[in-house]
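Starting off with a structure, shown below.
Incomplete set of chains, arranged as in the complex.
Letters are used for the chains, namely A, B and C, taken in the order the chains are written, and counting of residues starts over at 1 for each.
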């Protein structure tokens, strides 16, 4: 059976491509879904579609409503949610996506450098599995099919 | 009717006392619940109860399991969840608590300085109301009884 | 046992007082809850609490977020939802409140003049009972205790 995996986390680099390529190398029958990965488009989509907004907060709010709609659909269709945390960015939406998945009864894999464990300890304790690297997350996905 | 309000957020200062005192001044029939507010106790409770752990990550994990149990109970019993974000700390558990409340159909009030709006935009868009100050949050609680 | 009844509908006249007084006359042990009934306050509450907004749509949006929080709490705590429709006003939030109650498994009483039946036919068909007058709604509430 094909599994659908939502990749939650920052969109400032191409870590999702790494996940997808490594899954392809392992010949896993997995479909990956996730947020808009073009950062500029993600920030401007509210004004792109709804027109200029009165100020920055409202520009952000317009964008986030459309991004939230996207997340609601694809995260809702996923079987597993992987959330990646790194040293940079606030990443509160990553915490939100993982918590939403947990509340919906979906299994979660939390990827984070061990240096971030302390502030992530409550989220990590609620995640199904916590790992340090993308390769470990892929090991777990592979294990689903063993 | 009495309402129960969970106060999610950092435990490094006494902002919860400010909320409670101001609610008392307004004579609101509200019961406030929340996490362990003694920061040292919150961090050490795992080892305090379960004994010394092999390393820091496991010390954290032990503590967070007990803190999560506490949150699960009191947040589960609350009618409204207020989450406060500030300039300091990672605050991923605050994002987790608010998202958990949203997923459970509980109304949420997000308090944050406007300077943090951009990284909080997805969470803010999903919150029932977003405000900038504790007084505004109390204005909303008061409005429930008007 | 005391029942809690949410009164959904327009806030331009004092129909809720009529309901409450008639329930008191019948000595029904019912607690009534509902939206902010002061129309000006209901419309201005967003700006009253969150400050001046850039335009009328945003002024409305700010107010409705706080009014929705109020509805979420009190409608959520109610055992029955009564929705009253009349000839005036758009009353889309009344339709929203009744539908929200239905989706939550709460019984609903729809009060409307028979002249409005055609546009309300889908909502009426889903309501537990449809009546024409407030007195009929109270007859039903009384019947709960017979």
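Here is the rule we use: contacts are C-beta pairs under 8 Å (C-beta built on N, C-alpha and C of every residue); 3 or more make two chains touch, one makes a residue touch a chain.
Note that the structure is a prediction, hence the values are computed from the model and not measured.
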Full count of same-sequence chains in the assembly - 3 placed in this view: 8
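In the analysis below, only the chains that are shown with their structure count from here on.
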Centroid comparison with chain B (C-alpha atoms), farthest chain: C
Centroid spacing, where centroids are CA-atom means, of chain B and chain C in whole angstrom: 31
Whole-Å gap between the CA centroids of chain A and chain B: 23
Separation of chain A from chain C, taking each centre as the mean of its C-alpha atoms, in whole Å: 39
Interfacial residue positions of chain A with respect to chain B in the complex: 56-57, 60-61, 63-65, 67-68, 71, 85, 89-93, 95-96, 98-100, 102-104, 114, 116-126
Touch list for chain A against partner chain C, complex: 54-55, 58
Partner chain B, residues of chain C touching it in the complex: 31, 33, 36, 38, 41, 45, 48-50, 65-66, 68-70, 72-74, 76-77
